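Shown here: the complex without one of its protein chains, the others still in place.
In order of appearance the chains are A, B and C, and numbering begins at 1 in each one.
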Amino acid sequence: MTAVRRLLGGLAVVWGAVTLTFLALHLTPGSTVDAIVGQSVVTPEVRAQIVAEYGLDQPLWIQYLSYLGRLVRGDLGHSYGQGTQVAEAIGEQFGSTLLLVAVGLGLAFGGAVLVAAATAHRSRWWRGSAVGAERVSVAVPPFWLGILLLVAFSFSLRWFPAIGSDSPRGLVLPAVALAVAPAAMLSQVMRHALEKTLEEPFVTSARARGLTRTAVLARHAVRHALLPVVTLAGWLVAAFIGGAIVTETVFARQGLGRLTVTAIEGKDFPLVSGLVLVSAVAYVVVGIGVDALYGVLDPRLRAST
Amino acid sequence: ACGSAPGTGGTDAGATPVPGGTLAFAVNRDATCPLDPQQSPASLTSLLARPVVDSLVALGPDSTVKPWLATEWTVSPDGTAYTFTLRPDVAFTNGEKLDAAAVKTNLDRIVAPATKSQAAASLLAAYAGTRVIDASHVEIDLKRPDSTLLTNLSTPALGIQAPGSLTRTPAEVCTQIVGSGPFTAGAYTPAKGLSYTKNPAYQWGPGTSAHTGPAYLDGITVSVVPEDTSRVGALSSGQIDVASDIPPVNVADISANSQLALEKFTAPGGVYSYFPNVSRGPFADVNVRKAFRAGIDWNTLVKQLFFGVYDAASGPLSPTTFAYDKQSSAAYAYDRDAANRLLDQAGWTTRDAEGFRTKDGTRLTLVHPFLASRASAANATLAVQVQAAAKQLGIDVQTQNVEYPAYLAAFVNNQYDLFDFSWSGSSPSVLGTLFGSNNISTGGKFATNASRLADPQLDQALSTALAAKDPAAQVAAYAKAQQAVADQAAVFPAYVTTVAVGTRADVHGIGFAPDGYPTFYDAWKGK
Amino acid sequence: MTAPTVPVGAPRRPVRPALLTGVAFLVLLAVAVIAPRALTSIDPTAADPLQILQPPGAGHWLGTDQNGRDVFARIVAGARPSVLIGIFSSALALLAGTVLGVLGAKGGRVGSAIVTRLLDIVLAVPGLLLVLLAVAVLGSGTGPAVAGLALVTTPGYARLVRGEVIRLRDAEFVRAAHGLGWTRTQVVLRHVVPNAMGPVTVLATLGIGSTIAAAASLSYLGLGAQEPAAEWGLMLSVSTAYFSRAWWSAVFPGIAITATVLAITVVGHHLQLRFDGRRAS
């Protein structure tokens, strides 16, 4: 029953996101057909062809309903700009972004856990410099960080390739650039949680049993520190998908982010909606996964006792 | 056409080409339909299609037409029928043979509405039809004479693709094309690029190229790297062999680096210009236009902003264009005092609190829509400087940053005073594209005459030029047209579009098509 | 005689010199926002083609940019839009987030369901895409950027507030406050909201920084503030193209952004401790 409700809620979110996008794109100035044609000279026949083909002569609400209808049938439509099926255009780019986001998330989580664990309740200097670094990291514009990373590690040191989506080594810099700001945010949240946990009596009890600091961190504290992080997961996913737009541009990676920019610029409604759909579904899926994760991390939240 | 442009031969002088190797090439942007120039207007599409698609004829650097797929051709006396003799030995890489029917299939497809051609069809505006005479002879019929036809036929847009491959949907052709060229192309992935493989059977190189037979390179990979810093960095760190669109600021660095080389090509056709909208507002007054033209020191701006890499323009056409008129360039000289005088004459005599000129209480204001998200860094700085220089004249240039749809809407709906862009094109017929009264956007339809100039004299000169078969007559007619543009002050030319391609020092033989993109048929990599 | 000493704990509050530096910087920043002329008399938009990319020196402390404009003057002039974007959009988001968060927790079954779904919807659309959409609808420039950034950050605050309010709803002291005879609204305004704001304000101080950074990203994608305006994010994004030749035009705006954020977080953190009363003697 809860599963059904959750599914319905998820559908509502996806529908809302798509509708929001539809409205926004149709409220923007400029005609769609101009956007499709772009800066080029077309014969009136070609123009009429485009209008008819995409149904642009229909009233807005009919366009909306027929779009929803097609969505329900699993048809994402045909991209104005890419000249391909939306599903195909997205499918082509999906893997690359997924990889980037996954590695970025991994780095952000791993890095945040390490930094938080290494600095929680440690000396003033050690902890203070980590906190300072985190605050700076949050405020560094990602494209700027990306370019700095490129200049340092690719152009000068030549440790990593500057561009391209293929090699695992090429993934390092973009993933780092993408992960730094969220990792800094996470690490602050985690350190807070860790420090609260380390003051809990069960930690003193564990130490009274002779456990090392590392063992205490690994077996007790980290798990508690992950709880608030899990709460932030929805925000994180959104941040990463959004961040991919800039990162992919700087590092010349293929992916959904760059597709998004192109699609919005070109008022390519079917493609934008397709992209929003993907991100909304990702958000919903992550939300459901996270709910499950809560139970794993904290048995108190499991449904049955 | 794979003609080697002047100035590019220097680096490879004396060296013997070495076959083999794969060339890594980075471009700066994606195109929506990246591979089919019959559909897409993007210059990137021409670049990417060129290695795959051959044309009937090739255009040399001196604007002479050379044979390619057609060995010879004749033009009917009235200029409306062109008959081509095709090479007998040409095969497309999917096994099909080149014949007259293949040419007809291509040209008919270009003009068919279903193709939604956004540029190629306009190159065939006078097209009436194609007649297959026999397998190796084909006749193109025109509704009216068009002296630009041969030039247009040399472009990839009117290139001949394998007819069998054109039965697929337009969308499929966009990402994968089949031709008879020196390379075969893999599928294109947006934001990533594609790779080419050498066509070993290639024996029909264009008459403009340095060698015959198959290409030297085994293959080419093209990646899309929009960020300038990354593209230049990838080149200097050796991750790629060739990078397109080197920003002026990096040119000096690349020239100074012994591991790198810079290939520059000044494209013929239109220059990068600001266009006044003569149909409304202050620019309806020719004196204001002339004042704006004379009052800004375009020369100095270009030299300083672009670090001496680009040349300042003095006229709507680049000096390398056929029929470029040196006479009329005097009109583009800088004269600040004259500019102020002209403005006074036009009645803009009073000044407001901020120092802008006013007339009857209204400020001399010019609306300038600007597409910051797509502008190069260089053009963005130019816009800033133009605004600042205009301010010194007492003119308030309001640069409005808008998104692409709004940008286009402002243009199409005549809601601007100033517009900036460059329109390349290898022939002086761009004058018609840019200033012909038949090219003014009306009824919400996009057309390319940004100054909205409708000058009967100019129109007359342009149609004379199109109809003229004799080059001298064409030159005379185009000179008249250029003079008319100068008299009307219908353009503020800024700089001559210069293509700068960076390469590793061991890359040789990069050529440039007349439209200004690099070509790779003659290219090779030293060891 | 000493016996084993247990490791010393971590500091619970920022080190004093950091606080002082932060306050001093913010004062300077306030001057730049209110009266930029007090810091420099150079016109930040005076483009001079003959002064392009001059290195830092006597005439131009921090050098000039790609248009020959004085970088220092532009940083001073850029303080206003940048700080306002950061502060306004964070404030807007904080306000909207608080209202929505409270509604989401206490708006009744239907009200809270609607609010949570709405928040989910906004979160489900990638943030930058939302800003892009906002900018596409409202046009580019500072106003739309503020609105777009606020739209994007609101759900984060709202969820946090909602969580806190739900936690507090069952808190003993809130029940006690009901028992004292306040009306429901009074309890929410007097006890629930002020206590829910603690963690949110921490996020908001970080948020000011990340908003300035996000605004910079917008300019990078050509959607935020635009030339010839002086705005830090724009300066940063434009100058990256000239990095190899003129590091100063890219580095100094970057330092301005970072320093502002650091100052705000350090001072904000301190204020929050104050607000919480933890430091009260």
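Keep this in mind: contacts are C-beta pairs under 8 Å (C-beta built on N, C-alpha and C of every residue); 3 or more make two chains touch, one makes a residue touch a chain.
Simple rule for what comes next: contacts and distances are computed from a predicted model.
Q: Could you tell me which of "ABC transporter ATP-binding protein", "NADH-quinone oxidoreductase subunit H", "Inner-membrane translocator" or "Cation:proton antiporter" is the UniProt name of the chain missing from the displayed complex?
A: "ABC transporter ATP-binding protein"
Q: Just to confirm, in the complete assembly, which displayed chains does the hidden chain contact?
A: A, C
Q: Considering the whole complex, which of C:69, C:106, C:162 or C:191 touches the chain not shown?
A: C:191
Q: In the complete complex, the non-displayed chain touches which residues of subunit C?
A: 1-6, 8-9, 171-173, 175-183, 191, 194-195, 275-277, 280
Q: What does the interface between subunit A and the hidden chain look like in terms of residue numbers?
A: That gives, for subunit A, the contact residues 121, 199-202, 204-212, 215, 219-220, 223-224, 297-300, 303-305.
Just so we're on the same page, only the chains that are shown with their structure count from here on.
Q: I want to compare two interfaces, B-C and A-B. Which one has more contacting C-beta pairs?
A: If we tally the contacting C-beta pairs, A-B comes out ahead.
Q: Which chain's mean C-alpha position is the greatest distance from subunit A's?
A: Result for max centroid distance from subunit A is chain B.
Q: Rounded to the nearest whole Å, what is the centre-to-centre distance of subunit A and subunit C, using the mean of the C-alpha atoms as each centre?
A: 21
Q: I'd like to verify one number: the distance from the centre of subunit B to the centre of subunit C, where each centre is the average of its C-alpha atoms, in whole angstrom.
A: 45
Q: Pull out every residue in subunit B that's touching 2 or more other chains.
A: Subunit B, residues with two or more chain partners: 229, 373-374, 403, 405-406.
Q: Where does subunit C touch two or more other chains at once, residue-wise?
A: Answer for subunit C, listing residues that touch two or more other chains: 136, 139, 221, 240, 243.
Q: Which residues of subunit C touch subunit A in the complex?
A: 8-11, 15, 117-118, 120-129, 132-134, 136-137, 139, 152, 155-156, 159, 163, 206, 209-210, 212-214, 216-217, 220-221, 233, 236-237, 240, 243, 250, 254, 257-258, 260-262, 265-266
Q: Which residues of subunit C touch subunit B in their complex?
A: For subunit C paired with subunit B, touching residues are 45-47, 49-50, 52, 66-68, 135-136, 139-141, 221-223, 226-228, 238, 240-245.
Q: For subunit B, which residues count as touching subunit A in their complex?
A: 26, 30, 32-33, 39, 41, 113-119, 121-122, 170-171, 174-175, 189-192, 223-227, 229-231, 233-234, 236-240, 373-374, 403-409, 412, 421, 439, 444-448
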